[in-house]
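With one protein chain removed, the remaining protein chains of the complex are shown where they sit.
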Amino acid sequence: MWKVLSGVLLGWSLGANDAANIFGTGVATGTIKYRTAIFLTAIFVLLGALLEGPKCMETVAELSTLLTIEAFYCSVAAGITMTVLTYFAIPASASQAIIGAVIGAGILSGSADFSKLFKIIICWIVTPVGAIVFAYFLHRSLRYVLDKTIANITHLNYLYSTGIIVAGCYGAYSLGSNNVANVTGVYVGSGLLSAGMASLIGGLSIALGIITYGKKVMLTVGKGIAPLDPFSAFVTILALSFTLHIFTQIGVPVSSSQAIVGAIVGVGIVGGLRTVSAKIVAKIAAGWIMTPVSAGILTILFIKLFV
Amino acid sequence: MVRFPGKGLNYGIITARDIVFKVLAKGLDPKDIKVSEIASKPAICVDKNANINEVASLMENKKIARILVCDGEEIIGVIALLDLMAGTLIMRARGEHDF
Partner (left out) sequence: MIFEKILSLSKKEQEVTDNMREHIKLLCSACDLFRTTLENNDRNLMRNLIDLERESDSIRRKIISKIYEGAFLPYLRPDLCRFVEIVDHVFDVLGDTARYCLDGKIPEQIKSECIRIAYLNIKICEMLLITFEALLKRDDLREKTLAIRIYEKKIDDIKFSLIKDIHKIPISNFWEGKILSDFISGLTTISDIVEDASDYLQIINVSMK
């Protein structure tokens, strides 16, 4: 059972890092106190993990048949990959890392299912693109509706403040439902845990990460990616939540960091800004390739050496 | 303002346009021209209580940018096209507000 620990650690770091994507702007703009944000994020992530987490677990589990000890090393490899790439400021996705690791183990044991991998890769590419599209259309249509219906500055203010909080809760929920599979899905694959149990343990580990370390990242990252006005912040978080939630229904765990970057770009395009710099695109593309590949290689190494 | 000799108030008005179009553009030497020769007569006057629309149509009809404002027979001021514009803009901005 100790083998679950690596997954718990992965979950902890996911919570600490990704929670900022959701309430970061809210806290940076002062709309919500960080303590409230952390509390809400943790609760809704757990809720999402418990209620819809299993949907993505299948995908992770089906990629290759794993022994529990292999599952252990998958999580370790994924965790190390995440840490190293983050250190080099390359956006690293937990989803891509764990998938890469599982495929790596699968290659070694000869049970890797590459057809499923193909579907997953398509989803990774669609994630930021979809977020851009969502954010753009959400911004335009909501702006139109709000201009027509709300004729009072105080009502608008109220709407923005509650909107950001509600969207944030939804975002945390979608994050939990989509990403918990990254954390403990491997153990479902190896048969150590049931999907429900995995969701519980994974959800709790993410929540723990949020509560213990989320503040630091939220305060710094939130300021960095903050759009300038509350309406854009609201749209960004909503687009992120929709994107994650839809991929949960499809059953594929995707990257929340890439989704939020896409959402912010989508909102930026509304203003006519071409905020997509070639540098950002290159970095994201690099992440897409390096993350699963390094995780896969590391896993293969670990299994070869220690199993 | 050009004051013509004679009884009562007999005024004409001379503007930059008169000087340019009637003298300079024709190559005439301004030193040789008397003001009375090129002034427009009679000077167009409008009552001080006239409303903006009246003044505007008058300006449009006579193709002038400035009109004298009179209180009876006495000339009390002059109103320009830009004054009309400023006044109209202020009216629009005030909208339905009644103070």
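Miscellaneous remarks
When the chains are written out, they are named A and B in that same order, and each has its own residue count from 1.
Just so it is clear, a contact is a pair of C-beta atoms (placed from the backbone, for glycine too) under 8 Å apart; a residue touches a chain by one contact, two chains touch by 3 or more.
Source: prediction; values computed, not measured.
Of the candidate positions A:23, A:134, A:160 or A:242, contact with the hidden chain is made by A:160. Listed for subunit A, the residues touching the missing chain in the whole complex are 29-31, 147, 150-158, 160-162, 165, 229-231. Within subunit B, the residues in touch with the undisplayed chain are 86, 89-90, 92-95, 97, 99.
Basically, only the chains that are shown with their structure count from here on.
Inter-chain centre distance (subunit A to subunit B, centres taken as mean C-alpha positions): 73 Å.
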